[in-house]
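All protein chains of the complex are present and in place, except for one that has been dropped.
For chain A:
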Amino acid sequence: MTTTTRRAALKAAAALPALGGLPWRSAKAQAANTVKLALLCDFSGTYRDVTGPTELACIRQAAAEFANRGFNVEVVYADNQNKPDVGSNITRTWIDRDGVDVVIDGGASSVALAVNDIVREKNKVFLNTSSATSDLTGSKCSPNTVHWTYDTWMLARSTGGATVKAGGDSWYFITADYAFGHALERDTGTFVKAQGGKVLGAARTPFPGTTDFSSFLLQAAAARPKVIGLANAGSDTVNCIKQAAEFGLNRRGIRLASLLMFLPDVHAIGLETAQGLVCTETFYWDLNDRTRAFSARVRPEIGNNALCMNHAGGYAAAVHYLKVVADMGATAAKASGAETVARMKAMPCDDDCFGPGRIREDGRKLHPAYLFEVKKPEESRGPFDYYKLLQTTAAEEAFRPLAEGGCQFVRS
């Protein structure tokens, strides 16, 4: 027993220098010519399916498409556990120790706002692809940040605006009781009132930790609104929709407005219950030939997961960044995050997921927003064939006008 252990230990000791030495040497030689992309999002909690491993696969796809452009692309990732302190620590370690150049995503709004400050302080690049808060291009805007996929203002305008237009002019909100829910309720309420509608009230539900929403749904129904607005996300939205169907709210003429819902959520609810709901995304895999081609490219890597706009955002933001790196050179891109983001804003965007677009001065990526209706089960022809396109909002109208955001560095 002793001999075996000693022999094994000796072998391991002999192998150590070889193991340790090789990657170090190559890493040093290549570091200057390597851009390091780091995906920070939820890999273990409620937002895992709308970001997580599927987004990682999409970013790796982008990296693979830039394999032979004279620089190396490395992709790393970490789980932020939806906690700002965890996300901040990872971001600092990545930038200070691991030589990360770009942080992609950020995840929950609370984490994203923390990462936003750190990346600005360290002069790196932050490509936010799944956070909702419109403050990232408003009061908290940064010259190092691009907010890619969507935001609360855009959701409020598209889903909220369309619902009011369709006759839903009195609202009651069921709101996740934290920064994101409050922002979504605020932005949607503003739209409803601006179009002559009324907000009758709101129930703030503890987050996380609420699984039964029936009490809140009944309170909402008692106020007799035409629309119950769900200012929440993930499994909260799924539970609300399931339970609203159970309590027959639709039969009493109350509509649900799922203000933030992604394709994986629809998959989780099932078409039987989700049919007829409307939601807004900026990407859908079956939108046109380019989106279908993208979906086919990544499908082998993502298994049986539904693709949504956050995943596409990860791909597209990485592609646009890598185009700029190819243009300005890896060394220059690594030297200044703000300079790289400025070049990203100067160069028009075009990718398979979002089509042509541009990044505005405040960091807001502009592309069209699509209002979808969830299909009936009999209308769905195959896996993930869930959406019918109802209306498209043009890129320039979809997001909050530059002047209304209050972004400091744009004004000065």
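Quick note on the criterion: a contact is a pair of C-beta atoms (placed from the backbone, for glycine too) under 8 Å apart; a residue touches a chain by one contact, two chains touch by 3 or more; residues count from 1.
Everything that follows uses one rule, which is that contacts and distances are computed from a predicted model.
K.L.:
Identify the UniProt protein name of the omitted chain, choosing among "FAD-dependent oxidoreductase", "Branched-chain amino acid ABC transporter permease", "Quinol oxidase subunit 4" or "Ser or Arg-related nuclear matrix protein".
P.N.:
"Branched-chain amino acid ABC transporter permease"
K.L.:
Per the definition of touch given earlier, which of A:Gly189, A:Pro225, A:Pro264 or A:Gly405 contacts the omitted chain?
P.N.:
Within the whole complex, the residue contacting the unshown chain is A:Pro264.
K.L.:
Of the residues A:Asn80, A:Thr163, A:Thr205 or A:Thr393, I need the one that contacts the missing chain.
P.N.:
A:Thr205
K.L.:
Among the options A:Asp117, A:Asp177, A:Glu301 or A:Glu339, which residue touches the chain absent from this view?
P.N.:
A:Asp177
K.L.:
Where the complex has a chain not shown, which of A:Thr273, A:Ser295, A:Asn310 or A:Thr393 is the residue touching it?
P.N.:
Looking across A:Thr273, A:Ser295, A:Asn310 or A:Thr393, the contact with the absent chain belongs to A:Thr273.
K.L.:
Touching the left-out chain: which of A:Ala31, A:Ala64, A:Ala166 or A:Leu218?
P.N.:
Answering carefully, the residue with contact to the hidden chain is A:Leu218.
K.L.:
For chain A, enumerate the residues touching the unshown chain of the complex.
P.N.:
Considering the whole complex, chain A reaches the absent chain at 42, 44-50, 52, 177, 203-206, 208-212, 214-216, 218-219, 222, 234-235, 238-239, 242-243, 246-248, 252, 264-265, 267-270, 272-273, 305.
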